[in-house]
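Sharing a structure below in structure tokens format, with a few things to ask.
A single protein chain has been omitted; all remaining protein chains appear in their positions.
For clarity, chains are labelled A, B and C in written order, and residue numbers in each chain start from 1.
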Amino acid sequence: MKIGFIGLGHMGQAMAGRLLQQGHEVVVFNRTLDKAQPLRDKGATVARSVADACQADAVITMVSDDAAVDGIVFGDDGLLRHLPDASIHISSSTISVGMAERLARAHAEARKRFVAAPVLGRPEAAENGLLFVLAAGEQSLLDCVEPVFRALGQRAFVISERPEHALLVKLASNFLIASVMESLGEAMALVEKGNVDPHRFVAIVTSSLFDAPVYRTYGDLIADRKFAPPQFAAALGEKDVRLGLQAAEDLRVPMPIANLIHDRFLRLLAHDEAVDWSAIGGLAADDAGILRT
Amino acid sequence: MKIGFIGLGHMGQAMAGRLLQQGHEVVVFNRTLDKAQPLRDKGATVARSVADACQADAVITMVSDDAAVDGIVFGDDGLLRHLPDASIHISSSTISVGMAERLARAHAEARKRFVAAPVLGRPEAAENGLLFVLAAGEQSLLDCVEPVFRALGQRAFVISERPEHALLVKLASNFLIASVMESLGEAMALVEKGNVDPHRFVAIVTSSLFDAPVYRTYGDLIADRKFAPPQFAAALGEKDVRLGLQAAEDLRVPMPIANLIHDRFLRLLAHDEAVDWSAIGGLAADDAGILRT
Amino acid sequence: MKIGFIGLGHMGQAMAGRLLQQGHEVVVFNRTLDKAQPLRDKGATVARSVADACQADAVITMVSDDAAVDGIVFGDDGLLRHLPDASIHISSSTISVGMAERLARAHAEARKRFVAAPVLGRPEAAENGLLFVLAAGEQSLLDCVEPVFRALGQRAFVISERPEHALLVKLASNFLIASVMESLGEAMALVEKGNVDPHRFVAIVTSSLFDAPVYRTYGDLIADRKFAPPQFAAALGEKDVRLGLQAAEDLRVPMPIANLIHDRFLRLLAHDEAVDWSAIGGLAADDAGILRT
Partner (left out) sequence: MKIGFIGLGHMGQAMAGRLLQQGHEVVVFNRTLDKAQPLRDKGATVARSVADACQADAVITMVSDDAAVDGIVFGDDGLLRHLPDASIHISSSTISVGMAERLARAHAEARKRFVAAPVLGRPEAAENGLLFVLAAGEQSLLDCVEPVFRALGQRAFVISERPEHALLVKLASNFLIASVMESLGEAMALVEKGNVDPHRFVAIVTSSLFDAPVYRTYGDLIADRKFAPPQFAAALGEKDVRLGLQAAEDLRVPMPIANLIHDRFLRLLAHDEAVDWSAIGGLAADDAGILRT
């Protein structure tokens, strides 16, 4: 397929690279063009504008937040005006549920085709096609872009016909990951202050009840308390939990752990932006007075 | 081996039954003797006293709390006085870290052999030898009782030479399980109130990042909001989290999620004792005004 | 002075009435005109438009939220276009810190005069001139409108030259009130479940260390658990705490009690909108299983 790809941050680059590697024709666009160079070397065409990047069978947008989506989609130069009627806009950005609803509505009014497909996984997973795709939209559209999902992810889950549902699942999933980091941080501070090696603790729990990648990955990071350089920056983690809480506010769902985690992120960001989001897992040890080695 | 087994609650019965089934000779004791009948039918000898149950190569105690351990171990009729010097006391009860220290000290002073070996898993796992054993004590003693661990568990983890460390790991692990239930409860209340089927959500997260038994087991229980009859009663869950917080108090480790979960348990117990501990995962939905179907 | 008054909710009506009673000439405007009738009876002139209400020495806006302020101030028919250069816009609404900054900037660019003056107190206090005025803006402007403050409040506090600071103090104060309600609710649930009369408890603490109106007012409401009809609706309380948390997010200030209280409000609103904000003080008793009498 010919795929437009807008937004070349860490994840965007990795995803676009994967699409190229899987044999798709990819037209990339980024506000700052230098980020496009590595993809050009791999065979991508570099578009000069959003409009140019829209000349494709499907256009993926993968940008940082609601404001960036707003800037790309709406306005005279925007995707909504330039997307061909036969093409499909695949929104993979982690945006608010409200923005997903707005996008769905705007595309419907403009008689454009739209699906949401945020993903779970880090850039390395994206490079190797190991993402999980959370897809939502009309089934016929999801069927059309299935080759894209197959190239990007080890598995695609269809949530429902309503694009905003994919965002809700994405935000709830990221909340679950963050709550693993916080609860591991507390448990490990407890055992470590009681003189049990936290690495040993991680090895035990991940060999028994918590035999899942997320516990292994973050357990060892937290035991080492090595939170820099960031792989997924704390500011992005804060944003995701905040968007989850915003949905919770709109739906009137009290989420005490989510609030606690959000405060943890604010505390991190008040001191040092340049840390990985897993650094929230080190705050319990800080509070317990455990010195970093 | 000849094994004394004191304490025939749900877990005790299942563990003693498993030991019998694996060919060990088992002498059981329980304060109320009627609980011993099913095991007698399977070939166990029923002891009339703690002292009688101590005439074995190893004696496992598996009772509900510190007070019960105190009643069994200390005093004129207690295990400490009647345990043969060559035998080994294996404490599998979930007790406080402080009580584990006290037991270790008392056995050392009386020149008796002692290890702690609390377990992870429910009664069904115990029946099928699928527990995880968290063992701590002198290595030579752990070697001696290795056949017991092999019969009971799919795996035994040696934590350290100090018995109280096994309790610390056990309490930290149970806290992690409870925090999964609470965080799943919040995430599922969010998606459900946003009209995403919570079972679908559980299926997605357990097929992607949270591919671990604990998420599958509790995810479905919480989605169904079927918390009775209890498999592991809320009062026991409360006890375990409280013991964890007691250790945290002694070690001065702030654990905000643990406190939040403890409050959830108090709320459950203030209304209805007869629920499973996973019922804490239903409180977020209650707070969000989601009606039970 | 001749005073324009825009926004005739409970507080607006009471404040405009007080200004009339103190001898000021008042021109009132409300989106739905029927609310203006009682004030017309007291001598107010009823304006047909925001522009009409602006023909005064000072114009007070007292509306429900950022969106309402936006609708009144900006646009072709808005206050900003029609405010005479010599007049002063006094913003008394509880709005976001960000909106206060935006208003300050917009007025400065349009060379219009602007101060913020949110108030502390309920409508009864407003009727009797017993509000506390939190004023911020250029000192010379505050001096000009001092007669207005004197009519409305028992006391006016000058915060600083920057209007948004008044909002920050207002939001922080409302948070303090809400935290009194929550902490009283917890303390009273504890003593009541321990068989101490909660009214007796309120009488004791308000006669000793907590001899302040806010403890007396809310202590008795919470002891009675009579939260309807609302005086200050839970939805407004939720809004104020949310605006405080929004400022905290922007400034990166973790506020755990504020989050807890915000969740309390969401829980109320998920079940019943038509309650007073003090109803958050009844949730601890609900959680403790204390039946309402």
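Going forward, contacts are C-beta pairs under 8 Å (C-beta built on N, C-alpha and C of every residue); 3 or more make two chains touch, one makes a residue touch a chain.
Worth saying up front: this structure is predicted, and the values here are computed from it rather than measured.
K.L.:
So which of the visible chains would the left-out chain be touching?
P.N.:
Spelled out, the missing chain touches these shown chains: A, B, C.
K.L.:
I'm checking contacts with the chain that's been left out. Which of C:67, C:108, C:212 or C:274 qualifies?
P.N.:
C:212
K.L.:
Of C:64, C:183 or C:231, which one is in contact with the hidden chain?
P.N.:
C:183
K.L.:
From the list B:51, B:106, B:130 or B:270, which touches the chain that is not on show?
P.N.:
B:270
K.L.:
Any idea which of C:11, C:28, C:56 or C:284 touches the chain not displayed?
P.N.:
Hidden-chain contact among the options goes to C:284.
K.L.:
Which residue numbers on chain C touch the omitted chain?
P.N.:
97, 120, 132, 134, 155, 157, 159-160, 162, 164-165, 168-169, 171-173, 175-177, 179-180, 182-184, 186-191, 193-196, 200-201, 204-205, 207-215, 244, 247-248, 251-258, 260, 284, 287-289
K.L.:
Taking the full complex into account, what residues of chain A touch the chain not shown?
P.N.:
256, 263, 266-267, 270-271, 287-289
K.L.:
Extract the touching residues of chain B with respect to the undisplayed chain.
P.N.:
Contact residues on chain B toward the absent chain are 242, 248-249, 252-256, 259-260, 262-264, 266-267, 269-270.
Here is the rule we use: only the chains that are shown with their structure count from here on.
K.L.:
Let me check something: if the centre of a chain is the mean of its CA atoms, which chain is farthest from chain B?
P.N.:
Centre of mass proxy via C-alpha means gives C as farthest from chain B.
K.L.:
Between chain B and chain C, two touching copies, which fits better, same or different residues at the interface, with half of the numbers shared as the threshold?
P.N.:
Same-residue interface.
K.L.:
Using Cα averages as centroids, what's the distance between chain A and chain C in whole Å?
P.N.:
So the centre of chain A lies 39 Å away from the centre of chain C.
K.L.:
In angstrom, rounded to a whole number, how far apart do the mean CA points of chain B and chain C lie?
P.N.:
Computed from C-alpha means, the inter-chain centre distance equals 52 Å.
K.L.:
I need the residues of chain A touching at least two other chains; which ones are they?
P.N.:
In chain A, 248, 252-256, 260 touch at least two other chains.
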